[in-house]
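Here it is, the structure, as structure tokens.
A single protein chain has been removed from this complex, and every other one stays in its place.
Now for chain A:
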């Protein structure tokens, strides 16, 4: 890990508010956020469904514009999506028409790097996520956990300053989820990029993070900022330790404190898609 690398990926959020929806139905998804995230930090954002944590992630990725406030990464304002801020969604967004290798190499292709070179780089990253030997498959031929690993590899191939993850393991079964969490920590110790990881799973957040931000229900505000000093490398035994249980109880109280109304899920692209009627009969 070079010193230079370690200085990249600083996030500064000042007075950030984001509105979603149009006209009468517009609302503030997050309100007045202030926060600074150090380079190389692993930050988890925990909050109830619909609290705007994914909205914040969408703004960091450049898919959503702030209404007020500023959002800076390494001193430069976030303006639109960029390969330096890689995004991993809950459901994979691999291109079904590209093989695993070509999916991973996509970012390099966009930079105009030649085929041989980008395939070599893709194979290296695939080895890092434990998928040697699957490069020639179609994404639909892989399991859910493998698809998310390819998704992570596809983002990492661009050497991003930020790795933004929106409940990336939320759709996986419990055992696969544990394996993926360990794999992610393992990758992160090798590529010390800043990680912002959104989840509503308290165990997951406490297990992964250096720092835990807890958000209130809508409009989302940060109601707790915890440093987690559990030693690394962490293993699943951590989850059963007394300190872990203590912190978990604290988080549960914070989240239970909210009045429990169910809000529709938001996503990093804004509101959930409406069910549109077809415009013409085929």
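One rule holds for everything that comes next: a residue touches a chain if its C-beta (ideal position, glycine included) is under 8 Å from a C-beta of that chain, and two chains touch if they have at least 3 such contacts; residues count from 1.
Here is the rule we go by: contacts and distances are computed from a predicted model.
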Hidden chain of the complex, named as in its UniProt record, picked from "Peptide/nickel transport system ATP-binding protein", "Tetratricopeptide repeat protein", "Cation:proton antiporter subunit C" or "ABC transporter permease": "ABC transporter permease"
Identified contact with the non-displayed chain, of A:10, A:53 or A:85: A:85
Touching the absent chain when the full complex is considered, from A:158, A:199 or A:216: A:158
Among A:36, A:93 or A:189, the residue in touch with the chain that has been omitted: A:93
Contact footprint on chain A, counting only the chain that is left out: 61-63, 80-83, 85-87, 89, 91, 93, 95-98, 106-107, 110-111, 138, 140-141, 154-155, 158, 268-269, 273, 278-280, 282
